[in-house]
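First the structure, which I've put down as structure tokens, then a few questions once you've had a look.
Missing here is one protein chain; the remaining ones are kept as they sit in the complex.
Chain lettering (A, B and C) follows the sequence in which the chains are written, and residue indices restart at 1 in each chain.
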Amino acid sequence: MSASLRIGVIGYGYWGPNLVRNFAAGPRTKVVAIAEQNPNRRQVAQAQFPYIKVVDDAAAILADPDIDAIAVATPIFTHYELAKRGLEAGKHVLVEKPLTPSVAQAEELASLAAAKKRVLMVDHTFVYTGAVRKIRDLVASGELGRILYFDSVRINLGLFQPDFNVIWDLAPHDLTIMDFVLSQTLGTQAKWVSAIGVSHYGRHENLAYVTVGFDDELLAHVHVNWVAPVKTRRTIIAGNKKMVVWDDTSPVEPVKVYESSVDVQHIDKDTAYALNVQYRSGDVNSPKLDGKEALAGMAQTFAAACLDGAASPSDAAVGVRIVRMLEAAQKSLEQQGARIKL
Amino acid sequence: MSASLRIGVIGYGYWGPNLVRNFAAGPRTKVVAIAEQNPNRRQVAQAQFPYIKVVDDAAAILADPDIDAIAVATPIFTHYELAKRGLEAGKHVLVEKPLTPSVAQAEELASLAAAKKRVLMVDHTFVYTGAVRKIRDLVASGELGRILYFDSVRINLGLFQPDFNVIWDLAPHDLTIMDFVLSQTLGTQAKWVSAIGVSHYGRHENLAYVTVGFDDELLAHVHVNWVAPVKTRRTIIAGNKKMVVWDDTSPVEPVKVYESSVDVQHIDKDTAYALNVQYRSGDVNSPKLDGKEALAGMAQTFAAACLDGAASPSDAAVGVRIVRMLEAAQKSLEQQGARIKL
Amino acid sequence: MSASLRIGVIGYGYWGPNLVRNFAAGPRTKVVAIAEQNPNRRQVAQAQFPYIKVVDDAAAILADPDIDAIAVATPIFTHYELAKRGLEAGKHVLVEKPLTPSVAQAEELASLAAAKKRVLMVDHTFVYTGAVRKIRDLVASGELGRILYFDSVRINLGLFQPDFNVIWDLAPHDLTIMDFVLSQTLGTQAKWVSAIGVSHYGRHENLAYVTVGFDDELLAHVHVNWVAPVKTRRTIIAGNKKMVVWDDTSPVEPVKVYESSVDVQHIDKDTAYALNVQYRSGDVNSPKLDGKEALAGMAQTFAAACLDGAASPSDAAVGVRIVRMLEAAQKSLEQQGARIKL
Partner (left out) sequence: MSASLRIGVIGYGYWGPNLVRNFAAGPRTKVVAIAEQNPNRRQVAQAQFPYIKVVDDAAAILADPDIDAIAVATPIFTHYELAKRGLEAGKHVLVEKPLTPSVAQAEELASLAAAKKRVLMVDHTFVYTGAVRKIRDLVASGELGRILYFDSVRINLGLFQPDFNVIWDLAPHDLTIMDFVLSQTLGTQAKWVSAIGVSHYGRHENLAYVTVGFDDELLAHVHVNWVAPVKTRRTIIAGNKKMVVWDDTSPVEPVKVYESSVDVQHIDKDTAYALNVQYRSGDVNSPKLDGKEALAGMAQTFAAACLDGAASPSDAAVGVRIVRMLEAAQKSLEQQGARIKL
């Protein structure tokens, strides 16, 4: 295997250029080809990266024996087909989020990757940000105590997607962060999903509330919305010792750790009264965050996974879990918010 | 009937003093008696209002023929009994929110008031604030266009209540504002309620998400929470022409009106694609609000209802509707979030 | 001397009621008389404090041998006369800020107090707030490092005062905080004052910028303004290790401590170049503040000064220093911003 991972990027639309730029910047990755159907976008790609081969058909990349890995940045309904062909051609595969539009397809890809001994990874960029890494550290260290809930609001006047609703568009971010911070860090597993939504402008929901139930009285809730006047990206992760609020739109101090808690003296569920409850509110701390570009971290994690067999926080298993929750949310939407077991 | 309404206030705990102060300030109301069981609180009442008779038993007030109306500011489980005795004694009755702990009791009181031709009103203070009045005007004038959703977050490190959960404690505020702005102003009726919650510290839920479904693709959602690090009171009322964000914790410009909207060219639910969607984002306006104390407005509305037969935005029918939604939310909590028809 | 300080309060206008309330609440102080010329205000005083003697002339208080101390809450131009009479009558004296309209009067009062062995103290309330105490602690502990500057903005759409300009009205707050945090804590003395202002609506300046020069390259600057659209109270105290920003209008986290600094490798004033400068930016911490009412702390400090001879951070010497800076600022205003030595 080469010392540097040779990558072909498929799709040069909205996100592809970011992948190319980060893979091209290395240090252990190299972009050798870009495939893009749209001739205008091909021209842009070639102008920006004169030394990279730009082709019109992904087949050329899939057939190239000098390419170790492909990165798929095409519309979601093409992910399965391209990833499958990539794995069958013996290549490592990175896919844009979400992995596929169905659990069946996601699981098939995960199995295929295992069988072919190739890496299948999803570009869940958020788990590579300084903010999420810091929150994970706070959870892992026990500093927050027992986690009580995860509440996330991701709303703005957003671009309507033609192919899917707001849950498939925005909730993958929150669900992945939740999976990273809770399931991967604490081992707590999501048990069920319910979702309520409404469609004001067409066939797809533009507003939805997704709830995820965990073991241990832990609840997660996500509000995603394409029709909101103020861009809001606020996540609360509350522990029984400290609580974190992450405001991803804030230009300063996006993560704040509150020394706030509620202490109940006698945790007797049948007799606990208000008088036994004490409130504590102390300092608020905004930790300095790692400012490195998240996508660069994702790119080098992919390289380490392919070249060294290193673990990844957005591997195939994570990708499947996220699709499973999205599919369950979709099913719940169609069943008036009924809880769908995972 | 007297030119000025002669009132007996029952209960001088947390809220009673506010009622006494506002009723005492007039102009059409007069407090003639206060009943309070706790001797220390009676002493405080007498010191603050030397000219008002302070008694230890509500019976003295109920039996006093010179008292036209009672205001009940006692724990929720005593509301029904006291209100009933008041109405039966021929007095007008104002009750703290929520009206009663059950729909059956609320309806019985409403019927009794009608039979006795007496006013039964609930102190849903928020509908008398300058902010909510301004929002109602914006909705009523059509300036916001068709209303799409109502989303409210009311969370903080809050006092646990011994007798009921966070829904019964905090959601009455949001549901009343919603009822005032949507049902009373537009005539749109709530159809169903669902709720999900969790109890971390005892037998009552300290965190809950309540969803209310209306006709016409209109959805309302309320997040209430006693265990949040940051006090948040933010309500979005989104119309298809303009949207309002009300931040009730902001010391400046709490209400903002956004000229933001999404326009879809061909509203064909089966074929609407992203390309047909256009976004508009214009000025943001923070209207000057009426700064008068809301409780003073509530007090004089009660006087006008009793003395003139004037209408009230928190009358018995409203009180019953709010209890009906709370009871439905409670039922949904116990049925894993199932939709409960209203 | 009595175990509890017996106080007569002179003046029951805007601030007098706050003094009475806090002195009345004890534990070591007792209000025995209130003097007020305005009959309506006397009526209010008597209604609020039925057990306190209310008189129309300060002379009655000054002549009362059972009164240990007076608190003067009258217009500034009456301070000198009342304080002088109080001291001559052998009473301790608390005066509203600023102490007097001139340095000569302030110094005379300070001398008289010393001669009479009585306490003369000024109600510079801000030095008793949790925020200022916390900032003082940060400065005193050396945590901020060497202090570089003090910058304060105190502006809003404020009530014009008929008797003096915006400097005499608002700057006493900033100058006192500055004196407490820098001079009292570090021993650094103010050397000169300059001021620039403008009067848009009458004879008194409604907008002014006051600069105070210290030893050691330390500069303080205060912007006071009665004609500003947004209420702002923001003070920066920058050290070479950490910096504090205090936003006194913020309902949450008013004090923030920034681990931000600039490190210069070779502090050679003649050759220091940008390349030798390094920037550090770390966590931001918002310490929990003591939430007790500042005026209660002031009241008990006055009691301790009178009863125990304890020191006070707003004693006569401080009061004189503040008036000296105000008088210098006034002189500078009239000399086009020339530096006036202190």
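To be clear about the criterion, a residue touches a chain if its C-beta (ideal position, glycine included) is under 8 Å from a C-beta of that chain, and two chains touch if they have at least 3 such contacts.
All values reported here derive from a predicted model rather than from experimental measurement.
Asks: Can you list the shown chains that the omitted chain is in contact with?
Replies: Across the whole assembly, the hidden chain touches A, B, C.
Asks: One chain is left out of this view; which of C:79, C:133, C:154 or C:223 touches it in the full complex?
Replies: Per the contact definition at the top, the residue touching the missing chain is C:223.
Asks: Which positions on subunit A touch the chain that was left off?
Replies: Against the left-out chain, subunit A lists 50, 230-231, 249, 251-252.
Asks: With the missing chain put back, which residues of subunit B would touch it? List them for me.
Replies: Touch with the absent chain occurs at residues 253, 259, 281-288.
Asks: I need the residue numbers on subunit C that touch the omitted chain, in ascending order.
Replies: Counting over the whole complex, subunit C touches the hidden chain at residues 148-149, 151, 153, 157, 159-162, 194, 196, 198-203, 206-207, 209, 211, 217-219, 221, 223, 225-230, 236, 238, 240, 243-245, 256, 258, 260, 262, 264, 267-270, 272-275, 277, 279, 281, 336-339.
Rule of thumb we're sticking to: only the chains that are shown with their structure count from here on.
Asks: Of all the other chains, whose mean CA position lies farthest from subunit B?
Replies: Farthest by centroid: C.
Asks: Indicate whether more than half of the residue numbers at the subunit A-subunit B interface occur in both copies; give same if so and different if not.
Replies: same
Asks: What is the distance, in whole Å, between the centres of subunit A and subunit C, each centre taken as the mean of its C-alpha atoms?
Replies: 53
Asks: Could you give the separation in Å between the centres of subunit A and subunit B, each centre being the mean of its C-alpha atoms?
Replies: Roughly 40 Å separates the two chain centres.
Asks: Which subunit C residues sit where two or more other chains touch them?
Replies: Residues of subunit C never touch two or more of the other chains.
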